[in-house]
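With one protein chain removed, the remaining protein chains of the complex are shown where they sit.
Order of writing sets the chain letters: A and B. Residues in each chain are counted from 1.
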Amino acid sequence: MSWLAEVDWASVLIQGTLIGGLYALFAIGLSLAFGIMRLVNIAHGDLIVLCAYLAMIVVNATGMHPLLSIAVVVPLMFVLGYLLQRGLLNFTLGPSILPPLLVTFGISVIIQNLLLEVFGADTRRLNAGAMETASIALPGDVTVGIFPLVIFAVALVSLGALQYLLYRTRLGRAFRATSDDADTAELMGIDNRHLYSLAMGIALAFTALAAVLFSIRTSFDPAAGPINLIFAFEAVIIGGLGSLWGTLLGGVILGVSQSLGGSVVGPSVSMLIGTQVSAQWQILTGHIVFIIILIVKPDGLFPRIRD
Amino acid sequence: MSTAPAFTTRFDVERSTQLSRVSAVIACLGLAVLISLPWWGETGTMRLIAEMAYFLALAQLWNLLAGYAGLVSVGQQVYVGIGGYVLFATSDWYGVHPLLAILISGVAAAVISLPMALIVFRLRGAYFAVGTWVVAEIFNLFVAQVPQLGGGSGYSLTPEIVRSVAADRAGREMLMYWMALAISIAVIAFVYMLLRSRHGLALTAIRDSEAASESLGVDTYRTKLMIYVVTALCTGLLGGFIFLQKLRISPEAAFSINDWTVVVIFMVVIGGIGTMEGPIIGLLIYFAMREMLADYGSWYLILLGIVAVAVMLTAREGIWGLIGKRFDLHLFPVRRRLIQRPDSDGKPG
Partner (left out) sequence: MSTVENLLKTKALSACYGDFQALFDIEFEIREGETVAVIGSNGAGKSTFLRALAGALDSAPAMVSYQGNPIGHLPAHQVLRLGIALVPEGRKLFPSLSVEENLRIGGDFGRAGPWTLNRVYELFPVLAERRAQAATALSGGQQQMCAIGRALMSNPRLLLCDEISMGLAPVIIRELYERLDTIAAEGTTLVIVEQDIDRALAAADRFYCFQKGRVSLAGTARGFDRQAITAAYFGI
């Protein structure tokens, strides 16, 4: 396969790594909700898409730069997250996993179809102007887009902020204590219902941040939620449940796998069986790498919390 | 082990109820009416009944999996899709008669489900759910890469294969209708027998407390594995049948989470998870809503979602749970009930 020599490996790896930052951002909200209240939010992907539409509404109404919409969407989603947990999800928590699973599953279907009814099935994308196409040249003929770099930097800063919150603040201490033993945490004066609601608020605030970046980078439609849930889920599992920086590594491994899938695996297979290259190879390769890691290391690369 | 005390009262283990015997008779009569439908009903009605039949079977299977074995899968569409594609591949590539191919669909789904279980069983609880979904997506994307299966846009059965089922359209409609009834009833009867068997007891124990049943010697892993594979077998059979009826298959239709899993989950949850009666109630509610809101796009899904969320929050045992508990009704008695009776000497207990 001589054509492999023509693959721009450095570029493939860098692009994959940078997109991994976005997946890690997607994963933060999922991971936080699971870590603190053992809640797997099936509607996570649809909430990402909902945030993207909210950003679109804000941008269309005010004409502001898409990145500035973060200032509106993030606090909005914090409040929504708090209310969602306080008014709905808190009532599903208990020994059985069925209620939270099925309620968030129901919410997922509701959000998806509401978006479809309100906005139609057209794909949308936010336009961030010159920033989207700007790039810098690295030594060795590699150019890197400014915007992917920004996304990756935001992911690093977000994970750092979350690390600070969890390990250096009173609230973070309470989160970790509740995660260990919710009953005893109540005895320490912690109001679990309030704390869970704060956790969901924070989870959705990070989700909103991720969603605005996502809506500039990729086009989206009402049905885009599930695949984003799956990406977030794969990043979390690859990295190891409950491990913050493992999540980043999980995102990067997923991103690089997809990048390789699109530029190496897909074309190789297509050449072998003589068909056209399909864009789906990116996602498919990511899934397959995820399954392989699940077989080889079922607890992920940096296991922390055991369920 | 005998639990019967020595005097004054006698205990019997009862496995059916008065109501269940009456309803069994009514069900037989109803079935006779349904079987005769092709001679007096319209094609549209036949199709609707057939659809209801296989959805009921899918719902009972998901209920068995999630409600009894605690395996909350949101990836069961993978076995519908595998069943459908295996039917198309065997009849198209190897000339297998489509009716035989349905059986092969089921077997193929079961065979594939075993290694898949070994992978997804590594994930617990809700993560198991998402894991099954990823596996379904892999199949969906993979099939789309295979041009011999029509790639991403799908393909249709050839006219020769269609004619091999029945010579004319009317004959095919009739045959498909009866087959829908037969396969669905067979699947439901199978689930029922399974729940009444030794395995059913083990399942109920697992549902109530996995740790406790483990300590009583129930091999939960093997029981769950068995249920997963058996469910895949039946789902694959149904998938083969469904796409034989549709005559056309595409990855999007075959591995659709909305069509084969979302609505099925809603039926079970709304009707009452962990009972056999629940899915029937859920089925009726689903079809009633779908028919009534047919002109309003996907609003019926939104409404179903809201109802399902409300049921989960307020009445976890579903609508049947509310009715059945209040009146102590059991149409499908899968339990063993200890009945206390005055003994033959007539002394009260």
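Convention: a residue touches a chain if its C-beta (ideal position, glycine included) is under 8 Å from a C-beta of that chain, and two chains touch if they have at least 3 such contacts.
Computed from a predicted model, the values in this text were never measured in an experiment.
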List the shown chains that the missing chain touches in the full complex.
A
Which listed residue (A:17, A:179 or A:259) would be found touching the missing chain in the intact complex?
A:179
Only one of A:190, A:223, A:269 or A:301 touches the unshown chain, namely A:190
Mind pulling the subunit A residues that touch the left-out chain?
170, 173-174, 176-177, 179-181, 183-192
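Going forward, only the chains that are shown with their structure count from here on.
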Distance from the CA centroid of subunit A to that of subunit B, rounded to the nearest Å?
33
Which part of subunit A faces subunit B closely enough to touch in the complex?
39-40, 42, 88, 91-92, 97-103, 105-107, 109-110, 113-114, 116-117, 226-227, 229-230, 233-234, 237, 241, 269, 273, 275, 278, 280-281, 283-284, 287-288, 290-291, 294-295, 298, 307
Touch list for subunit B against partner subunit A, complex
66, 72, 74, 119, 122-127, 129-131, 133-135, 137-138, 141-142, 144-145, 147, 151-152, 257-258, 262, 265-266, 269, 273, 297-299, 301-302, 304-306, 308-309, 312-313, 316
